[in-house]
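Every protein chain but one is kept in place in this view of the complex.
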Amino acid sequence: MSVEVRNLTKQFGRFPALHGVSLKVESGELVALLGPSGSGKTTLLRIIGGLEFPDSPDSRVFFYGEEVTHVPAHKRRAGFAFQHYALFRHLNVFENIAFGLRVLPFWSRPKESVIRARVEKLLKLIQLETFGNRFPSQLSGGQRQRVALARALAVEPRVLLLDEPFGALDAKVRKELRQWLRRLHQEIHVTTLFVTHDQEEALEVSDRVAILREGRIEQVGTPQEIYDHPATPFVYDFLGHVNVFAGRVRDGAVEIGEGRFAAPATAGQTAAAASAFVRPHDIRVTRQPGGPAAFAARLKHCHAVGPFARLELERLDTRESFTVQLSQEQFQTLQPRPDETVFVELKNVKVFPEDYSI
Amino acid sequence: MLLSRQRRVLPGFRLTLGFSLFYLGLIVLIPLVAVFAKTGALTWERFWHAAASPVALGAYRLSFGVSFLAALVNAVFGLLVAWVLVRYRFWGRRLMDALVDLPFALPTAVAGVTLAALYAPNGWIGEWLAPYGLKISYTRLGVFVALTFIGLPFVVRTVQPVIEALDLEVEEAAATLGANRFQTFRRVILPALFPALLTGFALAFARALGEYGSVVFISSNLPLRTQIVPVLIMSKLEQFDYAGAAALAAVMLVVSFLLLLAINGLQWRTARHHQQT
Partner (left out) sequence: METANASGLQRCPTSTLQPFRESLNVPALAPFDAVKNLGRHRPTTEPALVRWLLIVLALLFLALFLVLPLLSVFVQALSKGLGFYVRTLDDPLTWSAIKLTLIAAGISVPMNCLFGVAAAWAIAKFDFAGKQVLTALIDLPFSISPVISGFAYVLVFGAQGWLGPWLAARGIQIIFAVPGIVLVTVFVTFPFVARELIPLMQSQGRAEEEAARTLGARGGQMFWRITLPNIKWGLLYGVILCNARAMGEFGAVSVVSGHIAGRTDTLPLHVEFLYNGYDLTGAFAVASMLTLLALVTLALKAWIERKESSLKL
């Protein structure tokens, strides 16, 4: 276990940021803290880095089994990369990276030649070998982010903490850096936590994802686990577009309009009002009434530009709207026309009792 | 809970705040309290006798009246100067821009002797006006000239950054909607500049009220005619009439505090307005 937090509680004025959050991170893992803004993910990261302190005496932070709850930031050896990089504007790239080595107490400070060698190695790692003499203001956003990472890595941190590492970058650079981070992590294998509000980023880069909502952890798991088996409606909704149908649970199935759909997880529950969650690509649209596992809907609008076509439909009984995603191939075969009535079959229906809300 | 016990990541909070409060108290607050303490020790009759004597009333009238006029002239010309410096390019602009701060940097005594000499009947400017019977030095007009000089940078420097921050697209929008240039200025630009203009006016007014150094040289400092309040306080001090001086000082301090409050309020509102838009 390399990082463990227990029961973290933090309040800013009257606004509670964290309520008893506990999390364990294995050595060498790359974990994403995912959540909407205000969910407490940055506060959690800053507490781990020693930039904030928890309120409650029961709150604990451990690095490799050693308690660091009360260790100040400068003695914690947690590498921290800030959302807006926080590069030292008056120092060039080389000196920014060397900073952590130069402020070591003189008895443990490496010799100049060692510092030089280490910085040059890091410059190579971030692919900015020739940029040592540049100042932060002369770099692009992506380059600044890499310098910030190298600076954090220079002190050989016990854990690397990244706050929205790609948040301030444009979409293309973001994608490139994401893959670069993944490869970098495979190379250096330092335990890493990073904060993001972008679910695609979290699922693509991390070994495990922790989803936060209103200061609590909703679910922790591998990207596959949480995408396939979301624990709560919130997680379901947060990880991509989802349709919600009002229905009733009966005999291990959920009834939506005239359709009945298998929902094994609800076995044993009866006659309860429930919400059924279905992803847009798990819906099939036909012109033939498809038996019991289908219901009727009116087609309102088609949008067919790009690799996928998107259909907006409306249930005939409740007039609830929902979205269906089809491949271009399926779309060409179906050739739907606006205002026509079609039949809808659902796959992978996930049912939550009605009192859940998103 | 000025000093909360919460832990902080950055060091030195208690040390720096503690030192700041100590130093503020020692250098600024204790001496100011002394003025009010001295005033408080007076009987009401003595206070009234000193603070509302005919000479004092004359000094208030002159100080407030001329400061107001000087600030008003500065509001008009300050706006003009700021506009010209920001919007137009001409030879010598940079030099003028730097020179606007001269009244801040020039010791007031120097300003006083220079203006007095310039506007004296035999001075460079005074000699042109003397034939028309117009005297400036050693009259109320001289007080006005000095207070205009020392207040000059305030309006320019408060309005200038706001003009720079104006969005040209808004003016373009006004033009496309059929406004002529004067209408655009009157209905779009001026309202945007008004809070800053008012702040600059208030700053110039506050500064003029307290001014001593430049006025004492250019004015004849005659009670009831050309004596402003700070000069009156000084004359009380020279006669060691500390009670009388304290009464006048207390009145002026209260006015200063109110002005400071008003200016802070104005700036706070302007800042908030800018955050919203």
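Each chain gets a letter, A and B, in the order it is written, and its residues are counted from 1.
Convention: a residue touches a chain if its C-beta (ideal position, glycine included) is under 8 Å from a C-beta of that chain, and two chains touch if they have at least 3 such contacts.
These numbers were taken from a predicted model, which means no experiment stands behind them.
K.L.:
So which of the visible chains would the left-out chain be touching?
P.N.:
A, B
K.L.:
Touching residues of subunit B against the unshown chain: what are they?
P.N.:
1-4, 8-13, 15-17, 19-21, 23-24, 27-32, 34-35, 37-38, 77, 80-81, 83-90, 92, 94, 96-111, 113-115, 117-118, 123-125, 148-149, 152-154, 157-158, 160-162, 164-165, 168, 171-172, 174-176, 181, 184, 196, 199-200, 203-204, 206-207, 209-213, 217, 229-231, 233-234, 237, 242, 245-246, 249, 252-253, 256-257, 259-261, 263-264, 267, 270-271, 274
K.L.:
Can you list where subunit A touches the absent chain?
P.N.:
Output for subunit A: 49-51, 72-80, 82, 84, 86-90, 99-100, 102-104, 137, 151-152, 154-155.
Quick note on the criterion: only the chains that are shown with their structure count from here on.
K.L.:
Quick one: subunit A and subunit B, Cα centre-to-centre, how many Å?
P.N.:
Subunit A and subunit B have C-alpha centres separated by 56 Å.
K.L.:
Within the complex, which stretch of subunit B touches subunit A?
P.N.:
6-7, 9
K.L.:
Which subunit A residues qualify as touching subunit B in the complex?
P.N.:
50-53, 72-73
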